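Just below is one structure, and these are the notes that go with it.
All protein chains but one are shown in place.
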Amino acid sequence: MKQVHDLQSLAARQEIQDVLVAYCAHLDRMDLPALGALFTPTCRVIYADDPRFTAEGRDDLVRSLARMWRWQRTAHHISNVLIRVGPDGQATSESSVMAWHEAPGGDTATVFGRYLDEFQLTPEGWKIAVRRMEMNGADAGFKVPLPQARREPPPEGWTIEEWQDLG
Amino acid sequence: MKQVHDLQSLAARQEIQDVLVAYCAHLDRMDLPALGALFTPTCRVIYADDPRFTAEGRDDLVRSLARMWRWQRTAHHISNVLIRVGPDGQATSESSVMAWHEAPGGDTATVFGRYLDEFQLTPEGWKIAVRRMEMNGADAGFKVPLPQARREPPPEGWTIEEWQDLG
Partner (left out) sequence: MKQVHDLQSLAARQEIQDVLVAYCAHLDRMDLPALGALFTPTCRVIYADDPRFTAEGRDDLVRSLARMWRWQRTAHHISNVLIRVGPDGQATSESSVMAWHEAPGGDTATVFGRYLDEFQLTPEGWKIAVRRMEMNGADAGFKVPLPQARREPPPEGWTIEEWQDLG
């Protein structure tokens, strides 16, 4: 966890966080050209293993995200942003997203997701080169088969009975 | 998206973010004098076009926010903060808020809102000079007529049928 911070790495973190935030804003607005410009031209984006939820390259990503119009409204809220800036214009980030979706009939679907990203510094600023997604959980309305995030199992001998009256 | 950051602009962003956070904390506590002090004396605040949801000046804002006592509990969580610091002590910010409200009977109302703010640097620090609000969506319990955020329509020829089996 301990890191030395200089002005340059603090600024890089700020710029990368701005990209993560812009992704949410552009997606909720369905401004797909602006969203695409946050990624490298050769980006790989894997929301789920199902090939309909993967994209190879910026153009493919923009084309495939047309699926989001099947919702009449969405709200993507980023939190838990953790960025590691490496040498030579590379960085990684993990972040959490609460993504709310409303279908035309009014039904909603909410997922508690995680973005796992690799960033590259380009002449046009920091861009997402690789994005994978997983989720900690979702409500019953959310059906997209995002991979479930890893969670450690309880140690041997742990039983739920001991804890069940905690509420 | 590319920006040059110096220490002064990074510090300004931190201070502005602190104001956005303090607004939520003071509102959930209903500490309205402390909330008012985050705004300029001549601020304009437009939560919705309905004149009952607008305020002209800090005193009017504090007076009008007494309406929030119609909820017995609230929780305002800020995310997606994007700040642009301009020259001459001006800045703008966009942010998202998940605002949960609980009525005395226990009914709840949740909105996925957006704050669109103009900040001014004063001798007492950065203050909100203009705040407008809009929303990406809300659950059925939320009735305040916040303006709906702009969303691009699908291109001609797009049909939901192609995407409906995605979940």
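Lettered A and B in written order, each chain numbered from 1.
The criterion applied here is as follows: a residue touches a chain if its C-beta (ideal position, glycine included) is under 8 Å from a C-beta of that chain, and two chains touch if they have at least 3 such contacts.
Small disclaimer: the values here were computed from a predicted structure and weren't measured.
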Which residue of B:V21, B:L82 or B:I160 touches the chain not shown here: B:V21
Sites on chain A contacted by the missing partner chain, in the whole complex: 1-3, 5-7, 10, 13, 77, 79-82, 94, 96, 98, 112, 136-137, 139-140, 148-155, 158, 160, 163-164, 166-167
For chain B, the residues touching the chain missing from this view: 7, 10-11, 14-15, 18-19, 21-22, 24-25, 28-32, 38, 52, 66-67, 69-70, 73-79, 98, 100, 102, 104, 106, 108, 124-126, 142-145
